[in-house]
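Working notes for the structure below.
The other protein chains are all here in position, but one chain of the complex has been omitted.
The block that comes next holds chain A.
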Amino acid sequence: MNDTEQLVKDALGKLAERTPHPGPTLNALRRKRKRPRNVFMIAAAGAAAVAVLIFAGVIASDRYAPPSGNDAAAALVPGNGNALKYAPHWLPDGFVEGHRSVENGQVVRTWVPTGAAENVVRGSGPSISVASGSRQLDTTGWEDVTVRGLKGRLQLVGQVATVEWKAQETLVVTVDSVADLRETALRVADSVRADAKAVYQPVFRVNGKQASEMGGNGPADWFAQINLQPVRVRVSPQAPQVDGTRTPITLRGGQAFVVGDTVAVQDGNVWIVATGSVPVPDLVSIIDKVELLPSPDTSWLGR
């Protein structure tokens, strides 16, 4: 074992010392464990839950924001669009939208300082995100707060503040590496309103699945991607940076290349890149199936 390997071993051992206490996990398990239930009980409970949700939805929407005729329209955007539904009406100075993702009914919009969209991808640096959907966080031990008159929860961990509350959906504001974390997170949360206009337009589809995220700084500096496990497909106007010997191939009627577990081809103004630990013919096949949107919507980037 050389020095690097020994250091890796030591570092992982050190990390293991930071294992969280099992208490919260055990408590969560006790609360959430599913027990076998009578089918009729499930049906009755389901019907009751639907009734409660409808009632609660009406109440919550009344408390949360004035009814808007556009909300229904936003949820039924024609074509390829997905309604983004919510937006903050207050952000610290200098923050612009740099990333959107829509996957499994979960929508996340993220704002970053101008020109810093890479913060989202790398998970570091200042960012503020608003997420909406049905997924609920485990807020055990979080601080009780109020967001627009609704009961919410707040957690501060290091440089990250998270606020969760429930309106028509579960909403989560996450503030990372921004001054006055707590105040900023609560102020952003208080400013969140329904946004009937914002729409996520997937830049491409592959095998019937749409690109799940898009980010960037402007019309010439963006990317869209989907992770198809174990293959990631990425589309961007920027040429891929990849080291190694390039083996040229023909793909989508043009010149493409293979490097390691990556296949890339330029199609019009964009590069389509597939990366993953699968045989090259599989990567080629996936790229062949990519359907590009003729005119990607980049108007929201950096605004």
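The definition used in the following text is that a residue touches a chain if its C-beta (ideal position, glycine included) is under 8 Å from a C-beta of that chain, and two chains touch if they have at least 3 such contacts; residues count from 1.
One rule holds for everything that comes next: contacts and distances are computed from a predicted model.
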Among "ABC transporter ATP-binding protein", "Energy transducer TonB", "RNA polymerase sigma24 factor" or "ATP synthase gamma chain", the UniProt name of the subunit that does not appear here: "RNA polymerase sigma24 factor"
Touching residue (missing chain; options A:E118, A:D267 or A:D297): A:E118
Interface with the undisplayed chain - residues on chain A: 4-5, 7-20, 22, 24-26, 28-29, 32-34, 99, 101, 103-104, 106, 108, 110, 115, 117-118, 120-124, 129, 131, 133, 135, 137-138, 157-160, 172, 174, 212-213, 215-217, 221-223, 227, 229-230, 232, 234, 236, 238, 240-242, 259-262, 264, 273, 275-277
